[in-house]
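Note that one protein chain of the assembly has been removed; the remaining protein chains are unaltered in position.
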Amino acid sequence: AQSSVTLFGVIDVAARYTKANGQDTKQLTNDGSSSSRFGVRGVEDLGGGLKAGFWLEGALAADTGTADATRFWGRRASVSLMGDFGEVRLGRGKTSTRLVVDDFDVYTTTGLGDVTRVYSLLGSGIDTINRADNLVQYFLPSDLGGVYGSFDVAAGEGVNGKKSYGGRLGYKMGDLNVAGGYQTTDSFNSKYKQLSLGGSYDFKVVKVNALLTQLKFGSLKQNVYTIGALVPVTAAGSVTAQFSKASTNGTADASATTAGDAKFLTVGYQHNLSKRTALYTTASYIKNDGLAAFRVQTNAVAAARGGKSGGLDVGIKHSF
Amino acid sequence: AQSSVTLFGVIDVAARYTKANGQDTKQLTNDGSSSSRFGVRGVEDLGGGLKAGFWLEGALAADTGTADATRFWGRRASVSLMGDFGEVRLGRGKTSTRLVVDDFDVYTTTGLGDVTRVYSLLGSGIDTINRADNLVQYFLPSDLGGVYGSFDVAAGEGVNGKKSYGGRLGYKMGDLNVAGGYQTTDSFNSKYKQLSLGGSYDFKVVKVNALLTQLKFGSLKQNVYTIGALVPVTAAGSVTAQFSKASTNGTADASATTAGDAKFLTVGYQHNLSKRTALYTTASYIKNDGLAAFRVQTNAVAAARGGKSGGLDVGIKHSF
Partner (left out) sequence: AQSSVTLFGVIDVAARYTKANGQDTKQLTNDGSSSSRFGVRGVEDLGGGLKAGFWLEGALAADTGTADATRFWGRRASVSLMGDFGEVRLGRGKTSTRLVVDDFDVYTTTGLGDVTRVYSLLGSGIDTINRADNLVQYFLPSDLGGVYGSFDVAAGEGVNGKKSYGGRLGYKMGDLNVAGGYQTTDSFNSKYKQLSLGGSYDFKVVKVNALLTQLKFGSLKQNVYTIGALVPVTAAGSVTAQFSKASTNGTADASATTAGDAKFLTVGYQHNLSKRTALYTTASYIKNDGLAAFRVQTNAVAAARGGKSGGLDVGIKHSF
């Protein structure tokens, strides 16, 4: 059977300055714009419209030469059967609901602007907020007139916070994209529930994104409203900005473990040297309220309760 | 010099149900039919009939995205010189004697049917039953009129249970294949000895396998008799079955550490979607006797002494 194997990856390195609680940190760090990775993937044509595929992809950090020591292929490890019916995918990978967040976060949940920096697990200790182990996923076929979606079950195998069900449905036509995702994960005899609704419209002079995420765990609740924009300023350069407002309910506010009130602002600029190589700079700032202590990515210093955390980076990313 | 480098691998994911001691487990797991792996290998033509080759191959688990954290290239890491004289191979890899077991186990020592699940180390603590470190191997050339074989020494480097000597000799002609292997490993001032004799004949309507393994450690002894069959039922599908009877001698029976009496039955079905992609299902069952407590693969629950362990899986494997 005809087949192909592709080696691929990303190296993203950034010089970053962060500050929290009066202390600043200077780092050569990673993943300011895209997550660094190394991967191998392939597709085999089985005939009759059927295909088999595999995907192995793991994280790496070029500043120290490390890979993920516990999960070398931790970003995705899967085998798929694809056909007119869509795709059935087995292994480890992103949950369907996270894909909604990725799609409507201007910074695709990466770097200083990663919107999930102000998302709260509400003390649930779940392990499915981004990727999940033991995932059985079904993706709708791509020819449904703009409708797309996927649904997944993660086998918990008796480990707390790993058993989940989720799905997303979306509609993409021309410059419009809207989608919603919902996921529920078992934890401590309760359920952690994530609802994410997103939409974007590309007006050409500006592409606008909006995202609402509601997180619940028992009586605890957090809402995160996000609005973002991407403005092409030259043929190769674009300016981005995003603002999020996160607020937990009174029950969650009362405990330092679960409090999650914050405002989060990010602005960035990316200059493409080619389709595969870009220079970028990003600045972000989190202002916590109450007992919340969110901080921007790779800020080694904890924010004070109700305090601030901010960062600025300049980096380069290269895909292969 | 002309040369080639090949990227290769297998992803095998299975949904599996196992039961032992009254408790059942449901998992998305791996390696129901083939061991998942990622590898790179190559051959260089040195001229004059001489070739150099390398092989790097490591295990992975697609259900969790993990690789082997301590031995990334733990399945095989070797450099070879090959010529009319055969092959000299240095590094880590399968011992010659294990290759006999692989060849005459219908399930190639993989998944629920893996025959070595009822093999006993007899308390020897050796580390050479499958692969060995520091291996110097010699393979006979391939043009000896059907005779094949290999011989190996593993340097112990002062670590208990790692110094071994072994070899195998076989004869393969048309539908017939017979081979014998013998290995001895130093452990605690004694020797762990493995003798494996195997044969297969392909009658076309059925391929029959037989395997006898005798394991000895001091006064302790285990015999494992195995008979298996593969029946092609359609152009793409085949049914497999295998039965093993393992029995330790009285000295070994007396201790829970070394007792090894059991019966082991496996049946399976594999449907090939192509040469590289297949769906399969396997069911296996171990009935221990006396103090033995063998269990089928990935059964997280220990079998009771003299108790049962069983499993059923449905999976997909894809090679690239």
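A and B label the chains in the order they appear, each numbered from 1.
We adopt the following convention: a contact is a pair of C-beta atoms (placed from the backbone, for glycine too) under 8 Å apart; a residue touches a chain by one contact, two chains touch by 3 or more.
This one's a predicted model, so the numbers in the text were calculated from it and none came from an experiment.
One chain is missing from the display, and on chain A it is touched by residues 7, 9, 11-13, 15, 25-28, 38, 60-67, 69, 72, 273-277, 300, 316-318, 320.
Contact between chain B and the unshown chain involves residues 1, 3, 5, 7, 40, 42, 44, 46-47, 50, 52-54, 56, 58, 69-79, 81, 90-92, 131, 133-136, 155, 157-158.
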